[in-house]
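Below: the structure, in structure tokens.
Apart from one protein chain that is not included, each protein chain of the complex appears where it belongs.
Entry: chain A
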Amino acid sequence: MKIDPIHQFNIEPLFTIGQIGKHTIAFTNSSLYMFLSVAVISLLMIGGMAGRQLVPGRLQSIAEISYEFVASTIRSTAGSEGMKFFPLIFSLFMFICISNLIGIIPYTFTVSSHIIVTAALAFLVFFTVLIYGLYKNGFKFFKIFVPSGVPIYILPLVMFIEILSFFLRPVSHSVRLFANMLAGHIALKVFAGFVAMLGVSLGALGWVGGVLPLALTVALTALELLVAFLQAYVFAILTCIYLNDAIHPGH
């Protein structure tokens, strides 16, 4: 058995849907897990709230806690005006969080381990900020590039840095999530692979020696659980901070 830590990221087309230009559009394993995540979120948020109980049960508690968590994150970073974007941020957070958590289950696929997915989400945020900022504030929106209280002689430099960092936002936003998920899953696979490799190559001694990488795999899985949630939270809170620029330009 050859252990390839990259194999888990393969995109396997399940069936072809159609063709756009030169590109064939296939329903892939990635698509499957995207829709699975959407289904799980819908089940949680709609099925969990079906009881509409005054004293919530477990599933309803999870749904309400997710709601309150995202709502308070928005209120604390973008103010109450940011609640306009509540559905968007909630969708982003839940989509990333649930797909990451599903991805930790062995033999599953992690949607956000592909740069194209995270980049698409990051650009969605970037253009939302840009378009809403221009629509709401007009040219005042460009005040985000001109911090107040900066001496005039270093203003050009500061403006250059601000503009550069603004346009690099989608890159850092997407690469952070992508790299975290990719690296975590590779590390997990490598350590889990050691267990099997030691057992196959060294026999009984190898199985005893495999305890150490096994323990590490368990620890890494726990860490990945944290990272799966944390990266979703980081993605959501950065979205809030970027939207705050669009809502209140000028530092």
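Please note the rule applied: contacts are C-beta pairs under 8 Å (C-beta built on N, C-alpha and C of every residue); 3 or more make two chains touch, one makes a residue touch a chain; residues count from 1.
Definition applied: contacts and distances are computed from a predicted model.
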Absent chain [UniProt protein name; select from "Multisubunit sodium/proton antiporter, MrpG subunit", "Energy-coupling factor transport system substrate-specific component", "ATP synthase subunit b" or "Multidrug ABC transporter ATP-binding protein"]: "ATP synthase subunit b"
Contacting the left-out chain in the complete assembly, out of A:A78, A:M94, A:L198 or A:V227: A:M94
Hidden-chain contact residue, picked from the options A:A120, A:L155, A:V200 or A:A222: A:A120
Residue among A:F126, A:F178 or A:F235 touching the omitted chain: A:F178
Residues in chain A touching the chain absent from view: 2, 4, 6-7, 9-17, 19-20, 22-28, 30-31, 34-35, 37-38, 41-42, 45-46, 49, 52-54, 56, 60, 63-64, 67-68, 86-88, 90-91, 94-95, 113-117, 120-121, 124, 178, 182
